[in-house]
Each structure stands twice: as C-alpha cells, then as structure tokens.
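Attaching a single structure in structure tokens format; questions to follow.
Apart from one protein chain that is not included, each protein chain of the complex appears where it belongs.
Let's look at subunit A:
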Amino acid sequence: MDFPEIRWDIIWDYRELFIRGIWVTLGLTIVGYLGGIVLGLFIGMGKLSKKKWVYYPSKYFVDFFRGTPLLVQILLIHLAIIPGIFGHSLGYFVSGSVALILNSAAYNAEIIRAGIQSIEKGQMEAARSLGMPNNIAMRHIILPQALRRMIPPLGNELIALLKDSSLVTVIAASDILYAGKVVAGAYQRFWEPYITVAILYLCLTYVFGKIITYIEKRFSNSFVPKQKKGMFSTRR
C-alpha cells in the first residue's frame, strides 16, 4: 500500500458544501426521527389494537417499510409518489424527510409495541380497578413505564437513522456524503474526502450518543434517590 501525500486543501476548498451537508444531514435526521416517533407511536398502538381495520393497516405498514430497502423507498417517493401526487417534485428535503419518517416509524412502531407489551398485565388491571378508563390508564400508567424501557432501543434507532440518512445522496440531497462525493469526483482522490465524511458522521453520532446516555440516566434514576458516591456506595 502506498499513501501519497495528504491534501486537506481540497476539503477546505469545498468547506461550504461540507457545512451545508452537516445541516442537511442533521435536519433530515431530526425531522425523520421526530416524525418517525409520532407516527410510530400510532402504528405501534395500532398493532396492539383488537380492531381489525386498525391492526391490519398497521401491520402491513410495518411489513412494507421494514421489509424493503430504504434506498428503494427514497427513490420511489422522490421519483414516483410525490411527483405523482403533486405533479412535480417538492425537492430532496421533502422526499428525504418523508422517506426517513416512514422508514423509522416502522422500526419505532415495533419498539413501542414491544415496550408496551413488556409492562406487566397487573398494571393495567390495577389501573382499571381504580376506575380509570382504558385510554387514561394507557396514558398515565402504562406509557410512562414503557417509555423508560423504550429509551435504549429508540436511541439506537436515532443513531441508525443518522447514518441511513446518507442514502439520500442518491437523489442529489446535499448531505455530508454528497459533499464527499463531489470532492472525490473533482480531484479523483478518495482518502481525504471520505475520511472527512466518516469523521463528520462519527462526531454527530458521538454527540447524539451522549444525549441519549444523558436521557437514559435521567429517566432510569427517577425512582431511585440519588446516591452519594463515597463510603456507603457499593460500587467499586
């Protein structure tokens, strides 16, 4: 293997593209994630429903968006579905967001469903015997407990979504990977642009990872009084 001299100046020349890429990647990830949680909550609940007309659409939604590649979904939405509905494209950001929302909703729905199912039956029975209607019991008793168990897998989904958002490069969304590809193509050099891309994604996933850890700690300690570290601590 031979590594020729490294030229960071080519990255600097295209810094605007990389900076815009960070914003686009962040924007797509955050919109996709928040939308995905809201939609996923409905679909996850739908999969728990006993009503057939709620259960089956939810099930097929999850089957489709979890069972087909995100890349295909992006192309389908950008080139066929949105132009089909509106007569013209609404730009890569709309297409990309819609694809990421739908895709992550499918995964989140399963996380949410599993989280709710993991709460012991007795909790619902107890709430109902206190006279709470089903939906109030769900909102005040079941969901808060389930949420704590959902946080780690939902955090995983955020990191996965951030990385998967790089697939929107194919529809010319100017995200981080797009910037890297433009530089690589302009100079026919691959080491500098792609290592830059990797480092940028790494930084973003690191920051998100920290936020997730914080949230996890914050919620997991909520019923345990804070322990002082010191002589009474049993931890090593």
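Methods note: a residue touches a chain if its C-beta (ideal position, glycine included) is under 8 Å from a C-beta of that chain, and two chains touch if they have at least 3 such contacts; residues count from 1.
To be clear about the criterion, contacts and distances are computed from a predicted model.
Chosen from "2-hydroxyhepta-2,4-diene-1,7-dioate isomerase", "Basic amino acid ABC transporter substrate-binding protein", "Pyridine nucleotide-disulfide oxidoreductase" or "3-isopropylmalate dehydratase large subunit", the protein name that UniProt gives for the omitted chain reads "Basic amino acid ABC transporter substrate-binding protein". When the whole complex is considered, the residue among A:P69, A:P133 or A:G185 that touches the unshown chain is A:G185. Remark: the omitted chain is touched by one listed residue; of A:V38, A:A126, A:A172 or A:I211 this is A:A172.
In the full complex, the hidden chain is touched by subunit A at residues 1, 13-17, 20, 79, 83, 88-89, 91-92, 169-172, 174, 178, 181-182, 184-188, 190.
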